[in-house]
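Attaching a single structure in structure tokens format; questions to follow.
Shown here: the complex without one of its protein chains, the others still in place.
The block that comes next holds chain A.
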Amino acid sequence: MKWIDVYLQEVERRLPEKNREDILLEIRSTIEDMLPENPSEEDVKGVLQGLGDPVKLAHGYSEKPMHLIGPRYYDTYISLIKMILPIAITISLITLVAENILGTVEEGNVITMILAIVGEGVWRVISVGMQVFFWVTIIFALIERVDIGIEDEERRSPRKKWTPTDLKKVARAPRRRSISQWEVYGAFLWTAIWGTVYFHADQLLGIYENQGEELTFITPALNQEVLLSYWPGVVLVIGLEIALALYKLLKGEWSKGIMWFNTIQEGVSIGIFVWIITDEKLFASSFINYISDLFQWNSAQVENGLAWRIAAIFIIFSLWNIIDGFIKYKRGVKKTKLNHEFVK
């Protein structure tokens, strides 16, 4: 009997929590069914041989997928990694340059400095690469295990029965309506760049002056502490932008859902941007003084004028993006209608 107990134990620890007792009871009763009365050790071994490897048996009962990322998401996963990896590496290198070259201009051993930067660069590229790989994999492994809305979409596209008329839909999706991978790539890149600039604004945004041979960073434009205190809003916008880009990647064309998501995302961005830029303490006083000296304005004028001018530009761009989304979507709808009439 010891053989059976150990066998069952081997199965048990690999079974899903749910129904564990029930499954074990069934296997035990099956084993006993197979044994003759007063079984010898050989009989027991024979029966267990028949049941086979306990690992294999237990895996048979497993309801979760036995792979990290299955065929359904593999393509998207790979294309996303290919997309994000170069962006992440570029960004990490920009940050590196910002920190080293613009921050400290030291006379001295140039070669040592370059070597140090290259070394640091290689190290960062490797660690950023690992991070990207790790997080994207984790997210997709989770998607694989949780059924979310995207699954319906996926099921609809490759699993729906294909007919030649589907070809017309592809041809129909006008170039103006379809979303290219480059557009998604651009969206990711844009998010990554402004995100980086946001977190390193004190090193990147500011007044540069040409003093003699080189460009010198005189004063940062913004109070980094004030700027960073808005991080939850900024993270929200980053999250929305990434979600929208992913949504576009999965859909491949401007749909109603994407149009509305786009509108909401732009709306939220406007709100948060204006909220941040109209903060009185946002601009560094040294920066305000510099500007007011330059244009002979008083500092209050500079503060208000500057904030709202920048906000206005931003709002115009956002509104344009919203309208652009509407137009792209409408064009597609109009085309579709025309096509239907044509078919009739």
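Basically, a contact is a pair of C-beta atoms (placed from the backbone, for glycine too) under 8 Å apart; a residue touches a chain by one contact, two chains touch by 3 or more; residues count from 1.
Keep this in mind: contacts and distances are computed from a predicted model.
S.K.: UniProt name of the unshown chain, from "Protein-export membrane protein SecF", "ATP synthase gamma chain", "PadR family transcriptional regulator" or "Anti-sigma regulatory factor"?
M.R.: From the choices "Protein-export membrane protein SecF", "ATP synthase gamma chain", "PadR family transcriptional regulator" or "Anti-sigma regulatory factor", the unshown chain carries the UniProt name "PadR family transcriptional regulator".
S.K.: Contacts of chain A with the missing chain: which residues?
M.R.: Touching the chain left out of view, chain A contributes residues 19, 22-23, 25-27, 29-30, 32-34, 50-53, 56-57, 60-61.
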